[in-house]
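The following block contains the structure, expressed as structure tokens.
A single protein chain has been removed from this complex, and every other one stays in its place.
So, chain A:
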Amino acid sequence: MAECHPVGFQWVMEAKARGAKVIHIDPRFTRTSAVADTHVPIRAGSDIAFLGAIINYILSTEKYFHDYVVAYTNAATLVSEDFVDVDDLDGVFSGYDPETGTYDTSSWSYEGVGEHSAGGGPASDPAKDDEGGEEKGGGSGATGGSESEESESDRSAGYEMGGHGASLDHSEVRRDETLQHPRTVFQVLKRHFARYTPEMVQETCGISPEQLLEVCEAVTANSGRDKTTAWVYSVGWTHHTVGVQMIRTSAIIQLLLGNMGRPGGGIMALRGHASIQGSTDIPTLFNLLPGYLPMPKVGPHDSLDEYVAEIASPDQKGFWVNAKSYTVSLLKAWWGDAATEENDFAFGYMPRLTGDHGTYATVMSMLRDEIDGYFLLGQNPAVGSAHGKMQRMGLSHLKWLVVRDLNLIESATFWSDAPEIETGELKTDEIDTEVFFFPAASHVEKGGTFTQTQRMLQWHHKAVDPPGDAQSELEFFYLLGQKIRQRLAGSTDDRDRPILDLTWDYPLDEDGEISAEAVLAEINGFHLSGDKAGQPLNTFNEMKPDGSTSGGCWIYTGVFADGVNQAMRRKPGREQSWVAPEWGWAWPMNRRTLYNRASADPEGKPWSEKKAYVWWDEEAKKWTGHDVPDFEVGKAPSYRPEEGASGPDGLAGDDPFIMQADGKGWLYAPAGLLDGPMPTHYEPQESPVSNPMYRQQANPTREVFPRKDNYQNPSGDEPGVELYPYVFTTYRLTEHHTAGGMSRFQPYLSELQPEFFCEVSPELARERGLENLGWATIISARTAIEARVLVTERVTPLRIAGRTVHQIGLPYHWGQGDQALVSGDSANDLFGVTLDANVHIQETKVASCDIQPGRRPRGPALLEYVAAHRARAGVTLATGNEHRTPPEDAEGKHRRVTRDDLDGDVIGGPDGATGAKGSMNKQERS
């Protein structure tokens, strides 16, 4: 955090000065470790084993917050008899289909009451059928890489869920509040995590029992009625094939210790840039609409009602049952008067998803020449995304590319200076991509809001005019929209209506630019009819499903409450309460801590005076406190819903998790995740270590892409693993910003970290003959890169399963290009593409590699070098790409893949080399 978020880290230092204990868990010793109380070096990618052991400690020493757990989590809920855990199935949960690499999640559901099955729903549930099969008509040929059609369509449900979590089709579940029933979530959890012992942690993570215990004791001692513990993470947890489950593991710890919904608790995601939180709230993601509404899909979402029904079952509890009001208000904001009850509020104008259009699926589509044009806005995939070669090759297949950035980044100049030019895989005069570079205004050159990780919107004013032709995104897209609308003016083609009917008129501000404040007001929403017509909405509870309100993002409603830009408030902390509600504005409804009903006990009293936050005022009959209560303000703690009640009314007065379908915090996820109801340790996609827990090596649902441009290193006990014996991880340095677009063009930053380097331990340096400040070549099955060597004791070898595992650290800021002040090979070029099934995120925080002293070969020789290394390891398309780890053969080794696999037709999939217009193919076979 000190490394990547130095400004935010001041508050950690302040907390430390007040006596907080800071524990830093990281593969390497960073600037954060330097000032932490404890640094725990961990093998990259083994976090679930480590966190799982903390859960085991909490459960077996009975240090969980009993009253909180019973009342506020689903610990007491009974799980279906059909559920079978990983221990009994050699590393997979019940419902696994090895052919498709997917789960039928019906056996994970809660035990039903009566004839209904609550939870994920049985296979006969029509909604679920839709989720499972909606893409069969959508043409999987247009999507994905080379996954089989079945697996691709079966896995589509999770990422299209939006932010609403899994719906439950029934509000009643069976509970045993003594937690003794063997099928209570509590007991299931206890059995599941019993294997996560200190020995297992030592074997898996390289962390000693002593250190594990120190962390366990610190975390539990700092949790309870009087104390809370916070977990802070960033992409070190998310960029994994098990990333969603890593965060789930932390969530389980926090729920067991009663650290959710309380001051000083929670799980904080540190974002990589300013307003990344905002870019998921009002998303740049293909599968989300503003406010975490899911993107509608071709097929099941022909009508608004069908769409809304899938977001939330009308029978379930919680606030998502109002999804229609949120959706209709959004449609009214976008299409205004053209959105009428008669035309389903222009729901038909909405684009529909035909499948996975995530970044990697899109790049593979580019390689198949299915994509004509592409916009890059402040993103540098040629350097910052996994498998840089695939990214650059993809860009070379476009007809046009718009790059809006502060500087001429590598993604804008790949056609002249990509490393593939040097290797002969690309030739400048054969690249037809027309690149349009638009200089962008930086944040100080435009007004607007940032939404930070606490969901707080803070307005920033323009300080200076943008230089030259530089413009803000707002200005650019407004004008682009104007031009497109001018072109389409007078068109009678129905397909042009969604563009022509858009509300596309904004006032100008005092600088003559499109008023960002007017856009924020539109996002907030208005009353469109009645007495208050024209007035801003004050809360999303005012949104109506009848078209009488508008609002561009329901969770942001209230940011313009009373017609005031609440995000612009800057009342100093000393002039208000410690929660500082009058600084900026946080969604939803200016709540600074979500689910804060949980900060009071079931009767509505604070768990302790010290941690009092919101509470029930018996006299006034309402919730009150330091923060805005995240609860219906007049709902008494003693309120119990009538049988069959649904929506907000279905939530009891002590159900704090109001967005969950049962009002409880989920220790166990009966639905909604594609790779298991509980986290379980899997090795990274590429790992020199065999999974010590069971046969299944890696996440059995991970999305694999067996393509000839995406070979994978052997892992575990696969033959050839010794050719890629080391673990590497990538990260940022304080001195640079991500892929370097904002820092490698700045002399003052570039001089502070001028060259790409690898960090190795003295032990590894000796083992491989590496010298401080010398050169090293780092090799994966995709490519080899070179870096200066920094030998440092901040990197420590770990003892794993009786042997030493070395880790190599690679900052990923550099790329090859002519424009930046400093350049170098890109660490992300080493990675292949393998994705988490839930959210399609790539595994870029851990993989395996070899390292050799000296510089890498140049030109075409580089390709030969990498191919030769791969050949020695016996890498085929099947290597690392089987969902289910094959059983051991007679020699105790995994099945060696055959020549059939090598030819690629068995595993199938398009030849990735087509992406290189054939040239790469030749190279690899030479």
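General observations
Assume contacts are C-beta pairs under 8 Å (C-beta built on N, C-alpha and C of every residue); 3 or more make two chains touch, one makes a residue touch a chain; residues count from 1.
The definition used in the following text is that contacts and distances are computed from a predicted model.
A single chain of the complex does not appear, and UniProt lists its protein name as "Formate dehydrogenase iron-sulfur subunit", one of "Carbohydrate ABC transporter permease", "Cellulase", "Peptide/nickel transport system ATP-binding protein" or "Formate dehydrogenase iron-sulfur subunit".
The residue touching the chain not shown here, chosen from A:Pro209, A:Gly264 or A:Pro692, is A:Pro209. Which of A:Glu172, A:Glu473 or A:Glu763 touches the hidden chain is settled by the complete complex: it is A:Glu763. Of A:Val219, A:Met295, A:Leu798 or A:Val833, it is A:Leu798 that touches the chain left out of the display.
The chain omitted from view is touched by exactly one of A:Pro754, A:Pro857 or A:Pro886, namely A:Pro754.
Looking at chain A, the residues touching the absent chain are 2, 6-7, 9-10, 13, 17, 29, 31-41, 56-57, 60-61, 197-199, 202, 206-211, 213-214, 216-217, 733-735, 747-755, 757, 762-763, 765-766, 770-773, 788, 790-794, 796-799, 804, 821-822.
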